[in-house]
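Starting off with a structure, shown below.
All protein chains but one are shown in place.
Labels run A and B following the written order; every chain starts at residue 1.
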Amino acid sequence: MAEALKDRSMVLQKEMLANYFARLEQAPEKGEPVVYTFVPGNLVELIRSFDALPVLPEINALQSGMRKLSGDYIMEAERSGHSEDVCTYVKCDIGMMRNGNLGPSGKKLPKPDLLLLSYTGCYTFMKWFELLREEYDCPTVMFHVPYQGDGVLEPEHREYMIRQLREQVIPALEKATGRAYDEEKLKERLRLSAQAEDDLVAVLQAGKQRPSPIDGYFGAVYYVGPIFSAFRGTQEGVDYYRALREEVEERAAEGLGPVTPDGPLNDQRYRLVVEGPPNWTSFRDFWKMFSDEGAVVVASTYTKVGGTYDFGFRHDPNDPLGTMADYCSGCYTNLNLPARIEMLARYVKEYEADGFLINSVKSCNSFSAGQLMILREVEKRTGIPGAFIESDLVDPRYFSAANIKNRLESYFQMIDARRRGKSA
Amino acid sequence: MSVVVGIDLGSTTTKAIILGENQEVLGRGITNSRSNYDLAAAVSRTEALINARFGQVRKKAEENSSVAAVDKLRRAFILEQMLHQLRRLEQLMLEEVAKSAPPGLKAPFAVALQEICRRIAELEEQRFKQPPILRSDFFRDAAGSAFMKFAEEIGDPAGVSFDRLVGIYDKCIIRVENEPLDLDFRDHIGSALARIGSPPALAEAVHYAVAMDLTPAWTVGTGYGRARLPFPKEQIRSEILCHGLGAHAMFPDTRTVLDIGGQDTKAIQIDDQGIVTSFQMNDRCAAGCGRYLGYIADEMNLGLHELGPLAEQSRRSVKINSTCTVFAGAELRERLGLGEKREDILAGLHRAIILRAMSLLARSGGVDDQFTFTGGVAKNPAAVRALRELVGENYGERTLNISPDSIYTGALGAAIFASRMMN
Partner (left out) sequence: MVRETFGSDEQQEGPTRAAVVDWARDVYDDLDFTAVRRWLEANPGRKAGGYLPVYVPREVLHATGFLPVGIHGAGDRLEIIRGDAFYQSYICHLPRSIIELAQSGRLDMLSAVLFPSTCDVIRNLSGMWKLLYPDIYVRYIDVPQTPDPAAGADFWEGELRRLLHDLALVSGHQATDQDLRETIRVYNEMRDMIRTLYRVRQERPWDVPTEELYVLLRAGEVVPPEEFIAQARRYLGAVEAEPRRPRDNSRVIVVGAFCEQPPLGLIKSIERAGCYIVDDDFILGNRFLANDVSLTGDPVRALAEAFVHNDMRTSVLYEGDPRGKKQLMAQRVAAANADGIIFATPSFCDPALLDQPMLRTGAEQAGIPCIAFKYAENTGQFQQFREQAGTFADSIKLWGVV
């Protein structure tokens, strides 16, 4: 396959990540404390305010997937007793650890000084860090983010979270880093977060335009990378999102579509909304199946797993602990099913989509359980048909290109036929 | 005449349909799928053309009442095709022996092969005279089983053993299958006619059929597999859309279509124009598909076509909880070991298969009137009965459509797309 095309922001992001992994490799030597945590509910500003470095095992796993390393890691984990039925991110992580804990960029990842178990939106997270705790024998702090069962963040739940931050998480960070909590530093970082969030939202909402200058799913996973990980609340992050926004606005002004690895997508025949995480092991091939048909994704729910910013939420430096609670609660996988359906239906309408698609991922019950109902409900509310395909996060055995292509092509032809009111 | 062709490359069989100017079906062709997609498509198209020409022969024959002779002619034609392929197979095998057999065995090997082929030809001639009721017309199937049988009879464990014979066969049959051969109507109708004594009335009809110009004006292909279909992109339509449209053509009032194929199951909802409005597929796991029944048939040493009738004899269905093909054999053996009757287990298995189809139907939007059932499993009476029961229980009265030509549904849809593209 030809060398993948990248736009400026992708190159910039790759550099940022490479530098960060290099820094992580040096962290034990330089005495920089390292805190492992999760993307949904990641308290990056807080971690960074202690001058500690966050590591996100989910991102390591997906990077391993994109680099085709995950298959072996998963089998290694299964050989050591893990079930085929469970989350492949976890297995990939365990396998990676057993192979010298070399991160996706080939550099050794530092051991955690603290496992910040942000228990947000996913049951498996709890087990993941219980398992890592056994491997690393390091301090662990549980931060329980209650689920929005009734579709709102209840005041008592907010209180509960704030209390845990004050009484559990902050003391744990103080102990692990040997530094005192500095609320001013935290506020400063929250301010930077809000700035970057403004730009990110502008970028994501550019998908409303015709043609769309972004791909809101495949392209957007690159866009949300920095803000869902080590770079939110940093000047680097602010700079990145400023640059990204300019790049997207430039394209929009020229009426251009997004840059895909196989070329720009200017001739956009189908506008889609996508629900579910992407497949990482065949990421490029998967994207190509869309772009080959002229399908651009204008909005997705996956790009809200690390925080939902496009309905008004911004980190608020004036209420540091409260705002972090609000942020965590609003992460996509912490929203109840009716709210998810609402979001999808709203995207379909506001982004003027021709169709929507659910990528049902075997590993992730949090996303997948109930998606068949989501499919029917969104169809009912929007009147447009939905596509349903099945794959996995990072287990290459569960991605069948032929099956998926068949379903996608059928779906696109179906939309065509409906548009013209007769056969295609 | 302006005709169009629709070709459906399936996992087990490749089908072709030829439509005339008024979208009437002129011919149907089917062959076993093979790794060379181009060839599979070509052979199925050839078969469809042959079928079309035979259709013409029959029409003409009706005028001078020699219809009975047409069937005989057709069988003679098939025999000629078989013999032609057999000769080619023999040729290839002899070449292979000359090239690669150990020196001491070359001569007896060649003799053995020639004898086997002679016996196969004799068997085919015998069959022509007294046709068996159920039999596959595919060369691969007929030749294969006959070869095994005679190789067993002739094979000498000390010399040209059964294994050696089968080895050569396996090597060469693939080549025969994947090289273009002259199997067209015009190639063999002459000798077929001669074989049955060239009755003049029939000869006239044949002459007419040979002269017909059936050059396809347009072709649309469908089906899916790992490699690209052998058609340009604008001539390919998704098999789901083709299936929906084909079902609509067969049953204009149908709104829900269920297709249980060899390896996948599709539930399709269509509108009054035959356009698909929603679909669900179960293609990752073959549980509940034709292949599963194949395993069961193997386990029980029965022919696939015997499963349904046997299941129909059940008076007490056994509840089977899983249709996993991996465990099919084990579950079956355990049940038999527990003293359950074969027909009861089979009845339970058929119900389990249909239950899986029911959930797929529910996911795709339910079962709307009229309901069409296609695919190989639709020929299975026990499956049909289970389906009728479950649909009735869960959705109420539904007209159930089953066509004996349902295996051509996809190809028909493709041909209709081709026809619409012409206009």
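What we mean here is this: a contact is a pair of C-beta atoms (placed from the backbone, for glycine too) under 8 Å apart; a residue touches a chain by one contact, two chains touch by 3 or more.
Because the structure is a prediction, the values reported are computed rather than measured.
Enquirer: Touching the absent chain in the whole complex: find that residue among A:Met66, A:Cys87, A:Val259 or A:Ile404.
Expert: A:Cys87
Enquirer: In the whole complex, not just what's shown, which of A:Ser193, A:Ser360, A:Thr382 or A:Gln413 touches the removed chain?
Expert: Only one listed residue reaches the unshown chain, and that is A:Ser360.
Enquirer: Determine which one of A:Glu15, A:Asp51 or A:Asp150 touches the chain that has been left out.
Expert: A:Asp150
Enquirer: Given the contact definition stated above, which residue among A:Asn42, A:Asn60, A:Gln164 or A:Thr382 touches the chain not shown here?
Expert: Spelled out, the listed residue whose C-beta touches the missing chain is A:Gln164.
Enquirer: Touch as defined at the start, partner being the missing chain; which of A:Met16, A:Val34, A:Val55 or A:Cys122 qualifies?
Expert: Spelled out, the listed residue whose C-beta touches the missing chain is A:Cys122.
Enquirer: I'm checking contacts with the chain that's been left out. Which of A:Gln195, A:Thr234, A:Thr260 or A:Gln371 qualifies?
Expert: Counting the whole complex, the residue in contact with the absent chain is A:Gln371.
Enquirer: Write the list of subunit B residues that the hidden chain touches.
Expert: Subunit B touches the chain not shown through residues 284-285, 319-322, 327, 330-331, 334, 355-356, 358-359, 362-363, 390, 394.
Enquirer: To test your reading of the contact rule: which positions on subunit A touch the chain that is missing from view?
Expert: Touching the chain left out of view, subunit A contributes residues 80-83, 85-87, 90, 117, 119, 122-124, 126-127, 130-131, 133-134, 137, 140, 142-144, 146-147, 149-150, 156-157, 160, 163-164, 167-168, 336-338, 340-341, 360, 362, 365-366, 368-373, 377, 390.
Following the convention adopted for this analysis, only the chains that are shown with their structure count from here on.
Enquirer: Roughly how many whole angstrom separate the Cα centroids of subunit A and subunit B?
Expert: 47
Enquirer: Using the touch definition from the top, list the residues of subunit A that touch subunit B in their complex.
Expert: 372, 376, 379, 385-386, 388, 390, 400-403, 405-407, 409-410, 413-414, 417-418, 421-424
Enquirer: For subunit B, which residues count as touching subunit A in their complex?
Expert: Subunit B residues touching subunit A: 224-226, 237-241, 245, 273-281, 283-284, 363, 365, 416-417, 420.
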